[in-house]
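Before anything else, here's the structure in question.
Coming up: chain A.
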Amino acid sequence: MYALDELNPREISVLLCGEPERIAAWAGQWSARRLALHVVVIIVGAGLYGAAMGWWRDPQQALFTAVKFPLIILFTTGGNALLNAMLAPLLGLNIPFRQSFSAILMSFVIAAAILGAFSPLLAFMVWNAPSMSPEAVSGSTYSFIKLTHVAVIAFAGITGNVRLFQLLAQLGGSRTVARRVLFAWLAVNLFLGSQLSWTLRPFIGSPLLPVEFFRAAALHGNFYENIFHSLLQIFQQFD
Partner candidate 1 sequence: MHDHQPVRLGSIGVFLRARPELLREWVLRRQLNLVMFCVVAIVIGAGVYGAVMGSWRGPWQALYTGIKLPLAILLTTLGNGLLNGMLAPLLGLNLTFRQSLAVVLMSFAVMSLVLGALSPVAWFVVWNTPPLTAAMQLSSPEYGVMQLTLAGFIALAGIVGNVHLLPLLSEWARSVFTARKVLFAWLAGNLFLGSQICWVLRPFIWDPARSVEFIGREYFHGSFFETVFEAARRLILS
Partner candidate 2 sequence: MNDQNPIPPQIPPQLPPVMPASGPRPLGDDPSERVAIPNVIVAIEAVLRHPRRVMFQLRQPGAGRLITAMLFVSVVCALIYGVVAGTFSGGTQLWAAPVKIAVGLMISALICLPSLYIFTCLGGSQARLIEVGGLLAGLLMLMTILLIGFAPVAWIFSQSTESLAWMGTLHLVFWFIATLFGLRFLEAGFSHSNARSLAGFRTWVVIFLLVAVQMTTALRPILGTSETFLPTEKKFFMAHWGDCLKAQDEASKSESR
C-alpha cells in the first residue's frame, strides 16, 4: 500500500493541461497510487462542490450532498465499467479494461477538480443569497443559483470530455473512432448517471421538505418515467 503522502497532486495539473502522451502512458499502466489519487480528487472536488450546493438549504444538507455528489460519479464509473470496456473494442478502439476504466475515471477527475475549484465561488454566491424560503425558491434567486450550477457543471463536464476525446484519439490514432467511442460512453454514462442522481436526490433541497439523505420515494419510479409523465401532462393540457 502506498501512503497518502506519496500522492503527487501535480499530476492533476497534467490532466487539466491535457498532455495526451503522458496521460495515455498513465492509462496504460495500472497504479494503485494513481487510482487512489484520482478517487481522492473526485471525493474532495465533487464533495466540496456538493457541500456548496447543499449549504443554501442547511449545513446538514451540505454534508449529505457532499457525500452524494462523489458517490454518483464513482457509481457511474463502476457501474458502467464493464459495458464501456466492451463498447470500446466493438467500436474500433482496441484498449484493455484497465485503460478504458482509467480514461473515464481521469475525465471525471478533471471535472471534479474543476468543480472543486469553483466551489468557493459557489459558496460565496450562496452566502450572499437570501436564506432559502418558499419566497426565495419561487423568485429569481433560486433560478439564478440553479442556472449557475448548471453552467459550472456543464463547463466541468465538457472540459472533462474534451480531454477524454484527446486521450482516445491518442490511444486509437483516429479521431473518428475516438468520437464514436466517446459518444457511446457519454450515452451510457448519462443514462445511468441521470438515474443515480434521481435516486440520490435531493441536492439543493427544498424549504418545504425536511433535510434528508434520500427522499422517502427514492426507489419509486425513475428519472425517465418522470420525464415521460411530465411530457404527457404538458400534452394533455393542449387536449
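In picking the candidates, the idea was that all candidates are chains of the complex that A comes from, given by their letters.
By definition in this document, contacts are C-beta pairs under 8 Å (C-beta built on N, C-alpha and C of every residue); 3 or more make two chains touch, one makes a residue touch a chain; residues count from 1.
What you see is a predicted model; the values in this text were computed from it and never measured.
Among the chains 1 or 2 offered as candidates, the one in contact with chain A in this complex is candidate 2. Chain A contributes residues 78-80, 82-87, 89-90, 94, 188, 191-192, 195-196, 198-199, 218-222, 224-225, 229 to its touches with candidate 2 in the complex.
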